[in-house]
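Read the structure below first, then the notes.
Note that one protein chain of the assembly has been removed; the remaining protein chains are unaltered in position.
Our next item is chain A:
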Amino acid sequence: MDTADPLTGLVGFAAALRVAGLPADAQRVQAYLGAVGELDIADPGQLYWAGRLTLCAEPDDLPRYDEAFAAWFTADEPRARRRGAPKPKVVTMAALTEAPSANGEEERATEELKVAASDAEVLRHRDISELTAVEREHLRELMATLHLAPPLRRSMRLRPHRRGRLDSARILRAMRAAGGETVRLAYKDRTRRPRRVVLLLDISGSMTPYADALMRFAHAVVRAAPTTTEVFTVGTRLTRLSRQLRKRDPREALAAASRAVPDFAGGTRLGETVRVFLDRWGQRGLARRAVVVVFSDGWERGDAALLGEQLARLRRLAHKVLWVNPHAGRDGYAPVQSGIAVAMPHLDRLLAGHSLATLEELLVEVRRA
């Protein structure tokens, strides 16, 4: 690096932040350089704030910024800015399913023809965890065609309507055009707007066979209504994936999502992570009058009572709380697992989610909610 020019160092720092996942795009870097120009960068405090104010966009970015700043400019951290536990380093994850082996590729080529359109119907009803690699591949294509028409709610916004309240502004405008005579009465009424949908995906070890399918499902739902859908993973910690899943291409979106989730196939502390969700997002408004869908098998390692308490809280905030359990579709299933047993009183519906057909049913249920 050219140490003579501080600009190179600053732009390099911004590039390092971009790698760490911060939104340090060209416009922000420009603002950063502007900010540095206004401040006294010999003062480490001002240098710190110049970047933090211009290169970060949400609280999740701050610990990553602090880490990168410490690594880039100082040997030790400038100040204790960490909120809560330090974030673990971003781990690059492999694909969610086992990578197809070399002969798997060949196998796929020969078997591709066998999975014809008529098999799609059978595939729709098969349990996702029991599919072969080839069938999975086919299922992914079917997943991409899922479409959610978002549920609607009444909005505060008034729009011209055939009946409702009198729309004085429109009446007066018409009067002005007609030289001051009242020609026709105009009305306005409340419109309908998409209701928010929040998906909470349990990606703990026991849910691993369904993780890939659920991610793809979440991606399809987010793509259908990107501004009103939010996706979080719950396992041992809470990770927000809405931003990653908004990418159009499923492959890119899933790769970004798996990079962001540090606790794939880990344990389950549903109660705790749901509480973090409600504290940081839900209660502020994200869960308010939303349709919240929890995907989990209900195996809770943590305190089941806490989960019950938090779901009761969620139920008070949300419009509808649905729980999707991949095992609920099996014969002889009874909701006795520690987590689901305490959750039952606070749910609007318990649904199966082990196959494409049941996920489609879920979409219908969400739309009706």
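Definition applied: a contact is a pair of C-beta atoms (placed from the backbone, for glycine too) under 8 Å apart; a residue touches a chain by one contact, two chains touch by 3 or more; residues count from 1.
Everything that follows uses one rule, which is that contacts and distances are computed from a predicted model.
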item	value
Missing subunit (named according to UniProt) among the choices "succinate dehydrogenase", "Iron ABC transporter permease", "MoxR-like ATPase" or "Cell division ATP-binding protein FtsE"	"MoxR-like ATPase"
Listed residues A:54, A:273, A:296 or A:355, member touching the removed chain	A:54
From A:16, A:31 or A:357, residue that would touch the chain that is not displayed	A:31
Identified contact with the non-displayed chain, of A:242, A:258, A:273 or A:338	A:242
Contact footprint on chain A, counting only the chain that is left out	23, 25, 27-28, 31, 34-35, 38-40, 45-46, 49-50, 52-54, 56-59, 62, 83, 155-158, 168-169, 172-173, 175-176, 180, 193, 196, 227, 242-243, 275, 279, 281, 283-286, 288, 313
